[in-house]
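As you look at this complex, bear in mind that one protein chain is not there, while each of the others sits in place.
When the chains are written out, they are named A and B in that same order, and each has its own residue count from 1.
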Amino acid sequence: MAKWTPERRKKLWIKSGYSVYFLVFVLFIYGPMFAMFVLSFQGRRGGTSFPMRGTSLYWWGKLIEPSTVGDMQGALLRSLILALIVMVITAVFSTMLAMAFRKKFYGAGFLFYTVMAGLMVPGVLLSLGMATLMQFLGISPHWWSSALAVHVVWTLPFGFLVMMAVFNRFDERLEEAARDMGASEWTVFKEVTFPLILPGVVAAGLFGFTLSYDEFARTTLLAGEFNTLPLDINASMTQRIRPTLFALGTASTIFSLGMIGVFLGIYSILYRRAR
Amino acid sequence: MAQLDHAPHPGLIGAQPAPPPEVVEQTKIYRREGGFPISWLVAPATLWLFLFLVVPLLSIVVFSFWKSTGYGMEPGFTLDAYQNYFEVEGFFDASHRKFLTPSVFVSTLFSTFKFTVVVMFFCLLLGYPIAYFLAMQVKAFKWQLSLFLVCMVPFWTSYLIRAVAWIPMLGRRGLLNTFLLYMDIVDKPVTFLLYSEFGYVMALVQIYVVLIVGPIFFSLAKIDDDILEAARDMGATSFQIFREIIGPLSLPGVAIGLIFIFVMLMGEFATAVVVYGGKTSTTGTVILNFYGVANYPASAVNALMLMLAMMIGVIVILRVVNIRKEL
Partner (left out) sequence: MTKRKIDTATSAKKVISRRKFLGTAAATTAAAGAITGFPAIVRAADPVRTIGLGVSIINEIQSQAGKDLGFPVRGQALGYGAMFGKMLNQNEQYEVAEGYYNDYDVMVPAKVWQPIDTKRIKRWDQVTNLSKTGKLTADSNPGQGDAPFRHLWIDANGNRVDGPSRYITSVPSWHNADSLGYNPDETGRKIESWAELFSPDFKGRVALLNTPQIGVMDAAMGIEALGLKKFGDKGDMTKPEIDFMVDFLIKKKKEGHFRAFWETFGQSVNLMVSGEVALESMWSPAVTAIKAEGVSCIYAALKEGYRGWHGGLSISAKTSGKALDQAYEYINWWLDGWAGAFVARQGYYMSVTDTVKTSLEPAEWDYWYEGKPAAKELSDPFGTPIVPKGEVRDGGSYWDRFGNIAVWNSLMKENDYLVKRWTEFLQA
């Protein structure tokens, strides 16, 4: 069999074309991050614009020092923890809801649009509504209670739609087969359903994490006395916009890319072992 | 084989007693039998939504009917806020310059909508091929996911930081201009990239296009390769395959992705300030402005109108592509 048939050649062309497009696309999405990356090494006397006034690790050093305005490390930690909790709750709730929606039930349409409403309520107003209610009831807001509640309301529709798409293509005969063999409902879920929907669950969780981590408008009145990271950054901008922010951005980018690399590595090892 | 125990067996001739009802039930074949009880699945999320979404939302509706004092609001019932929203002096006056012009809040909503649609179009145009590439061209799952995550990474840098980084990227003394000048492509810095409509649309596309890639990628990934092969074997051209198979099967993903970015774009307020220099107003900005002077009823009215617009948009998208029917 000839190696380079015209068909294979054409496929290679197409693939290369797409790959180049993908590369350009990634460059486009990362766009301003390049400026950010370069400027994180800004000299001590410089600011967040060009020209560079020397290079230094000064702004990187500021990441671990106490901040001038606010508390970046604390806010970062809070945002991370909050995002992780939101991630888990979103994944769980989305899965449960999407499973319910596989059948028709009373009030399904109404519930569907209620979930969707979580997407549409402008964040600031939801924040105000919640805050006023809480004040009326005498409950005080905290990042781990009120902010958490509103974040989940926001992320749930995203996770839910993802899970709906996953179950859309799901073959329930596998589940039925398991049931016929006498498995309990929970076992069916654990052994059959869950492994198959896992990518969707992970995606829903990822959405939850990402959206919560960067959420700003909904959190403003509901974070209580300790800021989350977006609130903290916004506050520090009232004083000065410094390259420290760029160092933070670059650090989180490098960290994320690193995690993807780790994921790749682990996956390859596991997969190879499974063979 | 429980039913055999129930039915007495005098022989093959003669009347057999009817099986007891519970046996009859057991032998009926349900299409989707089993599964956890619906109420269990639905309860936690519903409760959560009720407490933290429905109730605050209702209070926003209530606020929109309250009276705005200088420093907050007062319970009551008035249509002042709505009037202020819609009212235009001289609307019916043919000689007035504002004849038949919608109020500034309505036109802001339209303008927000206009930008949203434009950005959605470009996101779909640019994002679909990427999803296609990841789902169809990249074979190994681990690479699919990794490359997709690479696209998601910018999302994990705070939005505020990314927005601020646009200026040193596109500004007069920015990276891009420095490059263009260095390569002698232009002899003066290019200024239309920043603080302009072009720059604004580009920045929005850049931020949100990834959101549409995800769902489309999912839909495409589920397409069974066998179907495609079968179509090819039957002599279909690539274009036909796309039009008849891939396209329709990816529609739910497209719809979901469109809903995501539609909703986020309509609620936008920060990008216009940073990248467009605040030279346009979105409804989100108006909501914040009124919020910032404690005129909560006006803020609430704008928010409700925005929500209404979003609802209509989502319903339209869902009618065109009926996701629920797909299930």
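The rule is simple: a contact is a pair of C-beta atoms (placed from the backbone, for glycine too) under 8 Å apart; a residue touches a chain by one contact, two chains touch by 3 or more.
It should be emphasised that the depicted structure is a prediction, and the values quoted were computed from it without experimental measurement.
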Among B:Val23, B:Leu51, B:Val104 or B:Leu180, residue touching the chain not depicted: B:Val104
Of B:Pro56, B:Gly174 or B:Pro252, the residue in touch with the unshown chain: B:Gly174
Touch with the omitted chain, as defined above, among B:Val42, B:Ile60 or B:Val286: B:Val286
Residue, one of A:Ser19, A:Thr55, A:Thr68 or A:Ser184, that touches the chain absent here: A:Thr68
Chain B residues touching the omitted chain (full complex): 68-72, 84, 104-105, 107-108, 111, 164, 167-168, 171-174, 191, 194-195, 273-274, 276-281, 285-286, 288-295, 298
Missing-chain contacts mapped onto chain A: 44-50, 53, 66-71, 73-74, 77-78, 81, 124, 128, 131-132, 135, 138-142, 144-145, 220-221, 224-227, 231-232, 234-242
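By our rule, only the chains that are shown with their structure count from here on.
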Whole-Å separation of chain centres (CA-atom averages), chain A against chain B: 15
Residues of chain A touching chain B in the complex: 14-15, 18-19, 21-22, 25-26, 28-36, 38-39, 48-51, 93, 96-97, 99-103, 105, 111-112, 114-126, 128-130, 132-133, 149-150, 152-153, 156, 158, 161-162, 164-169, 172, 175-176, 179, 185, 188-189, 199-200, 203, 206-207, 210, 213-214, 216-217, 229-230, 233-234, 237, 241, 245-246, 248-249, 252-253, 256-257, 260, 263-264, 267-268, 271
Chain B residues touching chain A - in the complex, by the definition given at the top: 32-36, 38, 41-42, 44-46, 48-49, 51-57, 59-60, 63, 126, 129-130, 132-134, 137, 142, 145-147, 149-162, 164-171, 173-175, 178, 206, 209-210, 214-215, 218-219, 222, 252-253, 256, 259-260, 263, 266-267, 269-270, 284, 287-288, 291, 296, 299-300, 303, 306-307, 310-311, 314, 323-324, 326-327
